[in-house]
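A single protein chain has been omitted from the complex, and every remaining protein chain is retained in its original position.
Here the chain labels run A, B and C in written order, and each chain numbers its own residues starting at 1.
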Amino acid sequence: MSILEVNNLTIRFYTRNGVTTAVDDISFSVEEGETLAIVGESGSGKSVSCYSLLGLIPQPPGRIDGGTALFNGKDLLQCTDSEMRAIRGNEIAFIFQDPMTSLNPFLTIGEQLLEPLIYHRQYTRQAARLRVYEVLEEVGIKDPIKRFDCYPHEFSGGMRQRVMIAMALIVEPKLLIADEPTTALDVTIQAQILDLIKNLQKKYAISVIFISHDLGVVAGIADRVLVMYQGKIVEQGLADDIFHDTQHDYTKRLLASIPDGPKLRPAPEVEKPFLQVDHLKTYFQDSSVSIIKRLLSPSSANNDNQFIKAVDDVSINVNRGEIVGLVGESGSGKSTLGRSILQLVPVTEGKVEFDGVDLIGLNPSLMKKQRRRMQMIFQDPYASLNPRMTVFDTLAEPLLYHGLATKKDVSEKLYTLMDEVGLARSHIRKYPHEFSGGQRQRIAIGRAIATKPELIIADEPVSALDVTIQAQILELILELVDAHDLTMLFISHDLSVVRYISDRVIVMHHGKIVEAGKTEPLYAAPQHDYTRSLLAAIPVADPRREQLSS
Amino acid sequence: MKITKIVPRLIWSALIVSILGACGGGENNVTIGNRESVLHWGNGDEPQELDPHIITGVPEHHLMIALLEGLVLKDPTTLEPIPGVAESWTISEDGTVYTFKIRDNAKWSNGDPLTAEDFRWSWERSLLPALGNQYSYMAFPIKNAQAFSTGELTDFSQVGVKVLDKLTLEVTLNNPTPYFLQLLDHYSMFPVHRATIEKHGEPGERGTRWTRVGSFVGNGPFILKQWDLNKVLIVEKSPTYWDRDTVKLNGIHFHPTQNITTEERMFRAGQLHYTNVVPPEKILNYRENNPESLHVSPYLGTYFYRINTRVKHLSDARVRKALALSIDRKSLVKNVTKAGEIPAYTFTPPNTLGYTANLSESFNPEKARALLAEAGYPGGQGFPATEILYNTHEGHRKLAVAIQQMWKKELNVEITLLNQDWKVYLDTETSGNYEISRAGWIGDYVDPNTFLDLWLKDGGNNRTGWSNEEYERLVFQEAPQAKTQEARYEAFRKAEQILLDEMPIILVYTYVSKHLVHPSVKGLPGNLMDYPSYKNMYLSDESQSGLQ
Amino acid sequence: MTSAKEFDDEQGVSLWQDAWVRLQHNRLALLGMGVLIFMIVIALITPWIVPYSYEEQDLMLGAAPPSMAHWLGTDVLGRDMLTRVMYGGRVSLMVGFIATGVALLIGVVYGAVAGYVGGRVDAAMMRLVDILYALPFMIFIILLMVLFGRNMLLLFLAIGAVEWLTMARIVRGQVLSLRQQEFVEAAISIGLSPWTIIRRHIIPNTLGPVIVYTTLTIPSVMLLEAFLSFLGLGIQPPQSSWGLLISYGVETMEEYPWLLIYPGLTLSIALFALNFLGDGLRDALDPKASKD
Partner (left out) sequence: MLRFILSRLLQAVPVLLVVITVTFFLIHSVPGGPFSADRAVAPAVMKALNAQYKLDLPVWQQYTSYVGDLLTGDLGPSFKYPGRSVNEMIYAGLPNTVELGFYAMLVAVCIGVVAGVIAALKPNTKQDYIPMSLAMIGICMPSFLLGPLLVLVCGIWMDWLPVSGWGDIPGDKILPALTLGSAYAAYIARLSRGGMLEVMSQDYIRTARAKGLSEWVVVLKHGLRGGLIPVTAFLGPAFAGLLSGSFVVETIFQIPGLGRFYVQAAFNRDYTMIMGTTIFFSTAIIFFNLFSDVLATWLDPKLRQQFQGGK
């Protein structure tokens, strides 16, 4: 018997500049104890449809124009506020995507966990507290009694997601909706969280709706899969059929764009060192170390416990025309290394030689010349563009500033630049917020190559993008590297992307380099066990292989 | 309990407490005061100090006449000298030697008897150069007093003050001074309790704490009970005062009512029996609705504009006269000051103790224009822009703007206004870089001399740069030597005539004292010096509390 | 190397152009702007359209309620209130806009530099702000009045010297958070000089809160002007400003209420208009906010 039945659900957003249909007449159902995966890219309406069931979308702009949603026989869309509140967080629970922002930073996790019990089940605080200890234990958080009074910022990403899961399951809901629960996590922790959800689902026989854009993750967890595209369900069926007997060509395109396999056109082997980094150290003052301890301890410059050693004695070299992948989990120091090379972060010790010139301690005017020859692409397309500058200004600035163009011919040069990065010329006067994630990254790339640099450091350029867009951007990067004979340091936590694009790979862990070498040999036979655990945790977009390994 | 819990609770409790306290005003001061015969007196600024030989200012004067008493008092209505601590006194024929007989039952508030020695020592202390008593000049008529106060003379025995016996004091003056008895009612001539002063420091030292509640010893009708800064000063009926039977008030609360609008509102809300001033705009309203509360009476003072005769175009008397003639004083008094002030045509207020100078001309714009033309500025052409200086005050501003407009209309001359802060205004005026400046003079005693002795050449209070030998001869030689009061007044009249002909000052109006007084306050007749006499005042217990 | 100045206006124009397009959607902001423009126009052409001269007195009349002859009545010296309110507008608006402009300019630049540079320089600059906060403002005015005589320039100096302090603190707070943003790092990596980064990237992004604070500063500046004029620093009688008219009107609140109501009403209308315009401008300049 199906626990949730949704038929011809339609949702539209009425904003000042026009009406957009987010969900267009979709119908689906979830059986008891089943895991239904909803797959689709951002803007496909997968989250909106689930949120609207519980009235979590802002009503003024959004409106449910049609359809019914039967949950245990009751139509959720017609519920009054109080009825809805009784279901929300009690019979239907939620897990959200970004653990960093989904927990209230001002309240202890204990307090936030107590709330559902006190409001829905009228527990006394003592009884609720005991139940919280149980659930925390269950989701794998050690000594919960001490952890009860900690604040969210004292937990790692993975731990916080475990707290979210505890918060959802504490009232033993019938239906759990997980909206991209593992996207923001590192690949090893992602694997643990997925296992946790699977076991809890079996133990409490909860039906789960698992929303994701990552087919690899979905393959491992879903019984049935739903593929959505621009508000419509394009394909629906058992996980096995979807992955192996795909009908709709959009799903085919999705599967094809998952980076898999070695780099197609490896760069020629050439021993011309272009960038030399030796014994680089970048330490940050650990402000969390208490003052008293710091005042009392001997004031030797680099004694151990006083600093966070982001980059700890790293030596690498990059040859001209080569793409070097820099892989590691969050907190491994890979982006600090990138920023230290570009002197965006004060370096504690060591040498950075760029084409024979030591950048550390260079006087500003000389530094400026070098800066023109090395650029950076940032991860978050939303934050790396000045919201108040049009595309024209963002791209024109480097050109005019370095004298590569004059007022008259700057628009001419800009158009060729936009063509190169695949941006329509008509967008020249628009602001960043009017673009999708992928288009913004194209603008950022355009800005990076505007000054005709020789070295580009790309810090996770594609990890915030949907998989189809990701593929296009990777293609674009490879073309540009060939066209402009660039050298690139590609930083990412996604091993399959790194494998697809880089000639050599360096693996970092806690500020140190654990392993480095040519891509294929390293992937085939990783020496260091940390690399081995990383490679094992990569989710594969094939249910059969995934079921075996878990 | 976690801090984040305590802070909001604290805020809520503070809020609730203050709201609960809001329940209604309860009985106001006037009702309680009438019942317990305690007067609530609006006293203007916060008093500086209670040491009679240091203070200046009217608020302090009210406190002094409540706490201390000089040899001679003033009649509350006619201001004639009446016996104070001195039971009686005799004056020698040539009018230079006064002998005072002190009451045997006059006592200090701590019970010590009052002796002639107390007065001698007090006057010596008052004249000590180190003390810096700004009113020491009150004693200058006494022989050698001025020399002692400037330090030329150090032996006080040479000053004309001698103790004949325990209760008799003999005072010798430089020359006959008919108004000398009035000077004895000024607080710089009041007795101070020697033992208390010496207990707290040097006689010549300022700011010793002898005037604090608990250590202050006085000989007046009231004693000091409580003094909260900027809040209230309370005095109680003195058990040791020689005339305690006539004192009907049990106590007085002096409220520092610096803001005149707040003071008027306190009066209306029944918090005050008496206000120090009346806001000008409210006078019309009181005159119509409850006239019995409004007390307006002439005051020994003149409001005038000081002209800097050193300025080229103002050195010509005709120009000055033209300016004076083109002011319509009646209209100013009626429409601008509105408090019943009297247009002034003489510098000394009319019939000051029988003396009235002959009046200068009143509003005559044609003559003014003629005089101006005669002086070389026909129809105001070529008359340089002239600036009126005044210190920041609502009343001065309105008057200056009105006069500026009159001169512009009548004489077609360019007038600008300059408003300066009090101290800067004084500094500008004394250093003489002004053209026309607002001024006012209140007499120290009821006699033309206090007004006419101002215009001494380069005198401290002259500042106009004007002087005239004949004028100085009349005021400083002929008048003091005049045998009879009539001859003296004749000399003053001639001198004032010269002053009004030369017109170094443009007279505007004679002051009036204006107060709001609750109908239940009795025994407070207005007088020319606006002196209240607390021992004759009493409160009749009428049912009427505050008035709306 | 072409100077950064050259392409500056290119960027400037488009920002304001787009803001103007977005502003038109906001009815209230348009209403506010309309009222302000109306008041400014009236203030400019006052000398030609005013029924009476602002100093012409009619002492006999004294304070008369609104009548056909004097639409807004007359003050205690019989001067026409409508004229005085219009002349008052000239002074108040001028002082309000110019003095706040001065405070805005100094405050934003000072705050941006302090926030961007950070470290010891920032601490020193902020301590200077603390010192200026603590200096006795009253003495400072009297000194200014005495040393330089009195003219309008002095008034702006006195007001500007006080108002820019809080502006600097707000902008500094804003810049500290902006400093971490990636687009600033991108600008550094392009090799722009710190001053260019502050001018082109940092300051435009602080416009939101700065505008909101400016709309709150203008009223307090107008009232501060009244306090200074009362002390003799600002404008001299018989001229007047809204603040002065209100302070005179307060004393005769009960007897002649119209002396207080009309200048008070005008000032309030101006301030409300200003605030609606301010909110509208803030949303217009923040491209994200006006998207929904």
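Following the convention adopted for this analysis, a contact is a pair of C-beta atoms (placed from the backbone, for glycine too) under 8 Å apart; a residue touches a chain by one contact, two chains touch by 3 or more.
Only a predicted model underlies this, so the values are computations on that prediction, with no experimental measurement involved.
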| item | value |
| --- | --- |
| Where the missing chain makes contact, among the chains that are shown | A, B, C |
| Of C:Thr166, C:Asn205 or C:Ser241, the residue in touch with the unshown chain | C:Thr166 |
| Touch criterion as defined above, residue of B:Thr115, B:Asn133 or B:Ser238 at the omitted chain | B:Asn133 |
| Option touching the unshown chain, where C:Ala69, C:Val121 or C:Met253 are the choices | C:Met253 |
| Sole contact to the chain not displayed, among B:Lys101, B:Lys162 or B:Arg265 | B:Arg265 |
| Absent-chain contact - pick from B:Glu117, B:Glu292, B:Asp427 or B:Glu470 | B:Asp427 |
| Touching residues (missing chain, whole complex) on chain B | 11, 14-15, 18-19, 21-26, 46, 48-51, 54, 56, 129-134, 136-137, 149-151, 205-207, 209, 211-212, 228-231, 255-259, 261-262, 265-266, 268-269, 271, 421-424, 426-428, 430, 440, 459-461, 463, 548 |
| Touch list for chain A against the chain that is not drawn | 54, 56, 85-90, 93-94, 96, 98, 101-107, 115-116, 119-120, 150-151, 153-154, 164, 167, 287-293 |
| Where the missing chain touches chain C, by residue | 28, 123, 127, 130-131, 133-140, 142-143, 146, 166, 169, 173, 209, 212, 216, 219-220, 223, 226, 243, 246-247, 250, 253-254, 260, 264, 267-268, 271-272, 275 |
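Assume only the chains that are shown with their structure count from here on.
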| item | value |
| --- | --- |
| Gap in Å, rounded to a whole number, between the CA centres of chain C and chain A | 46 |
| Numbers and ranges of chain C residues touching at least 2 other chains | none |
| Chain A to chain C touching residues, read off their complex | 15-16, 61, 339, 342, 344, 364, 367-368, 371-372, 374-376, 378-380, 383-390, 392-393, 396-398, 400-403, 406-407, 410, 429, 431-434, 444, 447, 451 |
| Residues of chain B that touch chain C when the two form their complex | 261, 279, 281-282, 284-285, 331-332, 334-336, 392, 394, 397-398, 400-402, 404-405, 408, 416-421, 424 |
| In the complex, chain C residues that touch chain A | 1-2, 4, 6-7, 10-11, 14-15, 18, 25, 181-183, 185-193, 196, 200-201, 204-205, 207, 285-288, 291-292 |
